[in-house]
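Got a structure for you, questions after.
One protein chain is absent from this view; the other protein chains keep their places.
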Amino acid sequence: MQLTRNQLLEAYRRMKRIREFEERVHAEFSRGNIPGFCHLYAGQEASGVGACIHLGDLDWIASTHRGHGHCIAKGCEIDGMMSEIFGKDRGVCRGKGGSMHIADLSKGMLGANAIVGGNPPLVIGAALSNKALRNGKVAVSFTGDGGANQGTTFESMNLAVVLKLPAIFVLENNGYGEGTGFSYHCGAKSLAERAAAFGMPAVTVDGTDFFAVAEAMRDAIARAQAGKGPSAIETICPRFYGHFVGDPQLYRSKAEIEIARKNDPLRKFRERVAEMRIVDLSLLDVIDQEVAQEIEDAVIAASAASWPDIGQLDTDVYVAY
Amino acid sequence: MQLTRNQLLEAYRRMKRIREFEERVHAEFSRGNIPGFCHLYAGQEASGVGACIHLGDLDWIASTHRGHGHCIAKGCEIDGMMSEIFGKDRGVCRGKGGSMHIADLSKGMLGANAIVGGNPPLVIGAALSNKALRNGKVAVSFTGDGGANQGTTFESMNLAVVLKLPAIFVLENNGYGEGTGFSYHCGAKSLAERAAAFGMPAVTVDGTDFFAVAEAMRDAIARAQAGKGPSAIETICPRFYGHFVGDPQLYRSKAEIEIARKNDPLRKFRERVAEMRIVDLSLLDVIDQEVAQEIEDAVIAASAASWPDIGQLDTDVYVAY
Amino acid sequence: MPKKSYRKAINEAIAQEMRRDTTVVVIGEDVAGGQGGTGEIDAYGGVLGVTKGLIGEFGEDRVIDTPITESGFIGMAAGAACTGLRPVVELMFVDFIGVCFDQIFNQAAKFRYMFGGKARTPLVIRSMIGGGLRAAAQHSQTLHSIFTHVPGLKVVMPSSPYDAKGLLIQAIRDDDPVIFLEHKTLYDIEEDVPDGSYTIPFGEATATREGDDVTIVALSAMVHRANAVADKLAKENISVEVIDPRTTSPFDEHAVLESISRTGRLVIVDEDTPRCSMASDIAALAAERGFSSLTAPVLRVTCPHTPVPFSPTLEDAYMPSAARIETAVRQCLGS
Partner (left out) sequence: MPKKSYRKAINEAIAQEMRRDTTVVVIGEDVAGGQGGTGEIDAYGGVLGVTKGLIGEFGEDRVIDTPITESGFIGMAAGAACTGLRPVVELMFVDFIGVCFDQIFNQAAKFRYMFGGKARTPLVIRSMIGGGLRAAAQHSQTLHSIFTHVPGLKVVMPSSPYDAKGLLIQAIRDDDPVIFLEHKTLYDIEEDVPDGSYTIPFGEATATREGDDVTIVALSAMVHRANAVADKLAKENISVEVIDPRTTSPFDEHAVLESISRTGRLVIVDEDTPRCSMASDIAALAAERGFSSLTAPVLRVTCPHTPVPFSPTLEDAYMPSAARIETAVRQCLGS
C-alpha cells in the first residue's frame, strides 16, 4: 500500500499522542482534576489513526462517547481538547461540551456523541453534503460493537446504500458494550457479516494493526469516490482500560486484559516499520519526546486556565433568537 | 405437511372472510360510511392465514396499519371489527381505535399499529412472556417490506436472537412502502437474506401460496418451541388495491396490478385443494355464501349501531388514576 | 393578489427557496414517490401533495425519497445541515417523533451549545399536526409543547396561507433548527398570497381580531375558531382580542402581556392535552409577569388528558370547540 514515509511518521505521532493523552487524562481524572465521565481509547489507536490517515480536513468523521482518540486521529489540537476536558473557557468547545462532546468542525470532526448510535445518521448526512457538493470527500462513522446493535446504525447503513452515499462505517469491536460481551449482545457471527447483508462490502480487520486498517480504508474510500456507495470495516481492538475511568472491570479477566496489552498497537507499529526499514526508529523516539512535551504543555495550560464566565451560560443556544 | 381437512376449510374461510371484508370496507369507505384511513389487505390473504393457521388464542400476533387481514386470520370477530371501523360504540375497541388500532387480546391479537415498525418490539415482549410462562406458545410479528427497514425491527431481531425468544418475524413483502418500491428502499438483496445475517433461519416464500407459508411457519414454530429462538419468513404478496383506499396508485403500472390479481391466493388455494382431492369444492362454495352473509350482517349491525357516548371520551386512559 | 391554499403557499415557499439557493434540498418519505416502482415518479409529491412538482423541477438529487427510517433520514438531514446543505426534511406526521426524537432534541438542537457555538444547523423539519381527520391516536397529535420545551429548537405554527409562506421562507433561511408544524385541516383554506418571496420574522405575534374586553391567545387551527367566537360576541358588544403567536419558540411575550394589560382577562385555546402544554406556559407567563393586569382567572381551553379517539363523535368532543371557547370567554367576563 502507498503510504509515504511522512504519513507513517504522522501516523505514529497521532497514535502516540492518543496513548499519552489518554494515560494523562487517566492520571488527571484520578487526581480529581477532570469533572464528569471519561472513556479512554488507549489500545484502540491503530483503528482510529488507520481510518483517518487518508483523510483531510474536508472529509468528515463523527465519534462516540469514547471520542478523544478519534479527535486526535483526525488532527484536532490536543491543547484545546485538554482544556475542554478540564472544563475551561479556552477549551475547544469553551467548556460547554466536555469529554463526551468534543468537536472541531474546522478539522472535519463532527463531534463525540454521548448517545450510543447517535452519530451514524449524522455521518450519512455529512456524506450527503459531500455527494451534493461533488467534492470527492467521504464521511466516516466510528461506532462500537454495542452501538452497532442500535437501530440508528442499521437505518443509516440501509439509507447509505440506497442513496449511494460516500460513507464508511468503522465498527470498532472491542468486545464489550460497557460490561456486556459481544458474544452475548450480538446475535450475528460478526459485525462485518451483518453489515454486508445490508448491501455493502464489509471486512473484518485486526484493529491493532495500523496497516490493516489503513489498507481497508483505502479501498472503502476508493469505492465511495467512485460513487458506488458505503463500505463497512469491523476493527477488532480491545481497550486497555475499563469502560470509563474508575471501572473495576469485574466483567473481564485479568488474563484477557494482559493479552490486550500484549497486542499493543504502538509496539506492533514500531516492529512493522522496523521490518520495512522505511523509518529509523530513532525518529520515533524523537516523536515520543515531542508528544510527551505537547501533553505536558496542554495540561499545564488547562490547569492554569480560567473557568467559563457565568455570562456564557445562555449564549450559543441559537445563532439568533 | 400435516394440515387436517378441517384446518383447510378453516383456512379458506378466513381467507375468504378477509377478501370479502376488505372488498366491503372498500365499498363502504367509498360511500362515506367509514371515517379516517383504511389500508386493505386484499391479495395478501395467504400470508396472514398461512402464518396463523397453526396458532391458537394463547399465541400472540401483532400487526401494522394494514391490520384487518391479520385480525381475521387470528380469529377476531368481524362483527366487532366492522363496527369498530365504522367508529361505533359496539366496536371491538368501543370506537376509540378504528381501523389502525383494532385489537383483541382475548384472541391473542395485540393490535394493529399505526406506527410503521411499531410492533416488533411488542411482539418480542409477548414472546418473552411466553418464554417466562413456559407455555410453549409463540409470538408473531407481521411487518411490511417498508417497516423492515425501521430500526425497531432490526433491534427486535437481534434481541430475539440474543434472548432466544419464541418469536417469528413474518416480513410481508408486497413490493412497496406507500409509493416507494422495494428495489429502491431496501439495499439488501432480500429481506430474508438480511434477517438471516442477524443470526436466525430465514426463508423467502410465495406469500400468495397458503401452503408455502403454512409450511414455513410450521418449521419456525417448531424451532421456537424447541427453545432455539426466532425465525424470519419473507412472504412475497402484492396487494390488490392501493396503499390506502383512494390511492390512485400512480407509482405502479396497470400491468403489474393485473399480474397481482392473476395470482389470486384464493383461486390458487381452490386449485391446489382440487388437485389434492381432500376437500370438495362445493364445500368452499358453501363457505363463500356463509361468509357473504356474515359480512352483510356485520355491516348492517355496524350501520345501525349507535355512536359512543361523549362520556366515554375520558374513560380507559388508566386502569386507575 | 392571487388566492392560494395553505398547501400551495408551502409548496411555493420551498420552490422559491430551492431556486434561490442550490443548497436547499427536500428529504422525506414519498416527498416525490414512485422511486423503484413501475409507474410514475412524483406519484405522491408528499402524502397530501404538498411537495408535488418539486422533483420535476429540481431532480432527484435535491428531492430525495427515503426508506421508512425516520431516525436515519432526520438525522441525515441534521448532519447535512451542519456540513453545507439547508435541508427541508419532512416528518410525515408529527406523531412519528417517537422514532426519531433523539436526532432532533439531543443532536440537532444541542450541537451549537455543546460545541461552544461552533456549529450552525440550518435545518427545517416540516410535519403535519392535529385532529379532525379521524386519524386516531397515532396520527392526530400536535406535540408542539414538546418541541417548545427543547432549547435549541424554534417552533413555528402557521394558521394561514400567507403566514405559512412567509414563515417557511424565514425558516429555510434561518440558521437554527426549525420545527415547522402544518395543521392537516388547513391545507385547503385559501387567501391572498403574494407571488413574490417574503419573510415573516419569528417571535412576532399578530392580532387577528382587536378588542378590549378579553384576550384570546390561540394557536394554529384554533385561531380560526377563536376568530369565529370573537365575531359572534362582537354582535353582543363583547370586544375580544385574538392573538396568534405564530411561533411558540421564540414566543412573543410582549404581545400577550400588552394585550392583557388592556383587557385584564386571558383565555388560551390550545389543541393539545393540558399538562405541561403551551396553554399552561402562556398562563404561567401571565401569572408571573402579567399578574398585576389580571382581573380574572386565566382560563385554558384544551383537549382532555386522553389520547385522541377515533370515533367522530368522540373526536369532535375532544377538540376545543367554538362553544367551549365562548363559554370560557363569558366565564372570565363573569357573565
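Chains here go by letter, A, B and C, matching the order in which they are written, and residues are numbered from 1 within each.
Following the convention adopted for this analysis, a residue touches a chain if its C-beta (ideal position, glycine included) is under 8 Å from a C-beta of that chain, and two chains touch if they have at least 3 such contacts.
Being a predicted model, the structure only gives us computed values, none of them experimental.
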item: Missing chain: touched chains present in the view; value: A, B, C
item: Touch criterion as defined above, residue of C:51, C:145, C:185 or C:227 at the omitted chain; value: C:145
item: Which of C:48, C:228 or C:294 contacts the chain that the document leaves out; value: C:294
item: Residue among B:47, B:63, B:152 or B:190 touching the omitted chain; value: B:152
item: Contacts of subunit B with the absent chain, listed as residue ranges; value: 60, 62, 91-97, 101, 103-106, 110-111, 113, 115, 118, 120-126, 128-130, 132-133, 139, 151-152, 155-156, 158-159, 162-163, 315-321
item: Subunit A residues that touch the omitted chain in the full complex; value: 35-37, 87-89, 91, 93, 95-98, 100-101, 113-118, 146-147, 149-152, 176-186, 248-253, 255-256, 307-308, 310, 312-314, 317
item: Residue numbers in subunit C that touch the chain omitted from display; value: 71, 95-99, 101-106, 109-110, 113-114, 136-138, 145-146, 148-152, 249, 251, 273, 275-281, 283-284, 286-289, 291-292, 294, 296-300, 304-307, 309
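One rule holds for everything that comes next: only the chains that are shown with their structure count from here on.
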item: Centroid spacing, where centroids are CA-atom means, of subunit B and subunit C in whole angstrom; value: 35
item: Centre distance in Å when subunit A and subunit C are each reduced to the mean of their C-alpha atoms; value: 39
item: Residues of subunit B touching at least two other chains; value: 149-152, 184-186
item: Sequence positions of subunit C contacting 2 or more other chains; value: 66-67, 69, 71-72
